[in-house]
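Removed: one protein chain of the complex. Kept in place: all other protein chains.
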Amino acid sequence: MAIVHIPPQMQELTGGAAEVEAEGGNLRQLVAHLEAAFPGFRDRLTRGDSVAPGLAVSIDNVVTSRGLLAEIETDSVVHIIPAISGGS
Amino acid sequence: MRDFEYQAPSSIDEAVALLAEHGDRAKMLAGGTDIIVQLREGLRDAGLVVDVKKIPELMQIAWRDDGGLEFGASVPCHVIYKDEKIIDSYPALTDSAKIIGGWQIQGRASIGGNLCNSSPAADSIPSLIVEGAACRIAGPTGERTVPVHDFCTGPGTNCLTEGELLISLVLPPPAKSAGSRYMRFIPRNEMDIAVVGAGAWLRLDESGESVEEARLGLAAVAPTPLSADEAAAWLQGKPATEESFSEAGDMARKAASPISDMRGPADYRVHLVGVLVKRALTGAVGRARGGDRNPVIPVGINRC
Amino acid sequence: MGRKIHVSTTINGEDSEFLCEARQSLLEVLRTSLSLTGTKEGCNNGNCGACTVLMNGVPVDSCLVLAVETEGAEIETVESIAKEGHLHPLQECFLEGAALQCGICTPGFLVSAKALLDDNPDPGEKEIRFELSGNLCRCTGYDKIVRAVQAASERMKEAN
Partner (left out) sequence: MSDNFSNSQIIKDPGDNYKTLGTRPVRHDGVDKVTGRAIYGNDVQLQGLIEGAILRSPVAHARIKSIDTSAAEAFPGVLAVATSADFPDPKDKVADLGEGPVNLAHLSANCLARDKVFYKGQAIAAVAARDVHIAEEALSLIKVEYELLPVLTRVLDAMKEGSPLLHEDLRTNEMGKKADTPSNISDHLHFEQGDPDTAFENAHLVVEREFKTQTVHQGYIEPHVATAHWNQDGHLTVWASTQGAFSAREQTAETLALPVSKVKVIPCEIGGGFGGKIPIYLEPVAAVLSRKSGRPVKIQMTRDGVFEGTGPTPASFMRIKVGVDEAGKILAAEAWLAYETGAYPGGVIGPGCMCVFSCYDIENARVDGFDVCVNKPWTKAYRAPGSTHVAFAMESVVDEIAAKLEMDPIELRLLNAAKEGTKRVDGPVYPRIGLVETLEAARDHDHYKSPIEGPNRGRGMAAGFWFNIGLKSSVTAHVNNDGTVTLLEGSTDIGGTRTSIAMQLAETLGIGAEDINPKVADTDSVGYTDITGGSRVTFATGLAAIEAGKDIISQMKGRAAMLWECEEGEVGFADAVFSQDSNSITFAELCGKLSSTGGLITARASVDPQGFTNGFAVHICDIEVDPETGKVDILRYTALQDAGKAIHPSYVEGQMQGGSVQGIGWALNEEYLFDEDGRMLNPTMLDYRMPTALDVPMIDTVIIEVPNPSHPFGVRGVGEPPIVPPPPAIANAIKNATGVRMTELPMSPPRVFEAITKNGGAPS
């Protein structure tokens, strides 16, 4: 089971839990699993078939650009964070 | 910017005639570093631009029989500050000429143009005031002479009437054991408009220890650059020391009536008057005692 | 539409004639009428030095010169700094010293620096910084530009 860290502003969805376990070979399956456990989760995290604008997902401390197709290992650690804008 | 006619008269009479004919639709062009910006930004409007740089008198530098200097209103700053004799005779003037904009501005901008633009913050005007300069003005009714401290009448306005033209600036012969210095305060070290500017000129007695005569000029603290006569008069006979200079600075503050704007709050400007007058006097006395008269690179503490 | 004025001048050593309106700046005419686009526009206001050219040997902001004023004048632009296919020591040192990043301010710096070294072959760091203060650079922090000018001055002294 992958460990998903829930940011405080989303913990209302998980009944206050800051960390939940979920299954899925990729992010889409993981979200489906979370949606089943915590209705409303998909609407918050995704828009259509991609991660919602302004949000980003870090899998094992690497921010993915693969959206919902990003692969997830059984022991992966997943964080939901804000998207970063560029510069330089 | 709106288009305009361009004329480059080759004589004073021709220029005066053009200016008289077109009135305030005519704008004079010397170095152009103010007027072109103002036309482009729509701050001024011109039907005719009169380029006065083809008039010989406005481009000349001439030493007079009395040892004084007369230089044309359109002589660019870099010519002024590259002239060893002018540096030696009127160091406050060359201080100013060396810091008006960057080199590219100094290659075009003239002291006369800086005066005619009549900005309260003009860097050359306090120096012209303390060097005792007078303006030679030509007009439809002939020539007249006006002391620089009476030239400006308000922000961007001066005593030139319709058809009149500034020909040259006349400086008295340099006095023995005298020195002068111009300093301005700006947040950067270059390319900036004076928050406060201060020019100081003084002459020492034989002992070289006390002030026989002094003149002080200020910029950016009133609607026009001004001469701080009370403080200057007070210095007469005083020992040429830091104490006297800082007291003179305090007195000079009374002459200041600045506004608060984006370049600095009024009370800060009043404070700076004291600081700069003290520092300018200190620089002037150093030169009166034979110190280096070359323009100082305005960087580091006490350099501005 | 403004009236066109005929101007004869010398640009980079060659006689040059053009027609311009009185309101057109030297910068605009160099870039549009004469296709000398090496001279850059940064502020069109005399505050950045990107448009620096030599007018009768003196550096000026070409955005603050009316083209009509150049009648009979000699103008030199960045395009004239390299001679007979050889880079000027300043150009070499700017390249070797990585004294440019985006490069938009570089023509102005090169023209000002050339005027400086022609005027004073051995300037100190303070003089270089002072005389180049009319040229803004936002990329380099000036360090490598000042060093490139110092290195060029060394090279030119060795050559002479």
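As written, the chain order gives the labels A, B and C, with residue 1 at the start of each chain.
The criterion applied here is as follows: a contact is a pair of C-beta atoms (placed from the backbone, for glycine too) under 8 Å apart; a residue touches a chain by one contact, two chains touch by 3 or more.
Please read all numbers here as calculations on a predicted model, not as lab measurements.
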{"item": "Contact set of the excluded chain (shown chains only)", "value": "A, B, C"}
{"item": "Touch list for chain C against the chain that is not drawn", "value": "1-2, 21, 23-24, 31-32, 35-45, 47-48, 50, 77-79, 81-82, 87, 91, 93-107, 110, 125-126, 128-130, 132-148, 151"}
{"item": "Contact footprint on chain B, counting only the chain that is left out", "value": "1-3, 102, 185, 187-193, 195, 262-265, 268, 271-272, 274-275, 297-302, 304"}
{"item": "Touching residues on chain A - with respect to the absent chain", "value": "5, 7-10, 43-45, 47, 52-55, 58, 61-66, 77, 79-88"}
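Just so we're on the same page, only the chains that are shown with their structure count from here on.
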{"item": "Chain contact topology (line, ring, star, complete or other)", "value": "other"}
{"item": "Multi-partner residues of chain C (each touching 2 or more other chains)", "value": "none"}
{"item": "Set of chain B residues in contact with two or more other chains", "value": "none"}
{"item": "Contact set on chain C toward chain B in their complex", "value": "1-3, 5, 21-23, 25, 44-47, 49, 52, 55, 58-61, 64-66, 68-69, 71, 112, 115-116, 126-127, 129-131, 133-135"}
{"item": "Chain C-touching residues of chain B, taken from the complex the two chains share", "value": "1-6, 8, 29, 32-33, 36-37, 39-40, 49, 51, 53, 76, 78, 101-105, 107-108, 189-191, 297, 299"}
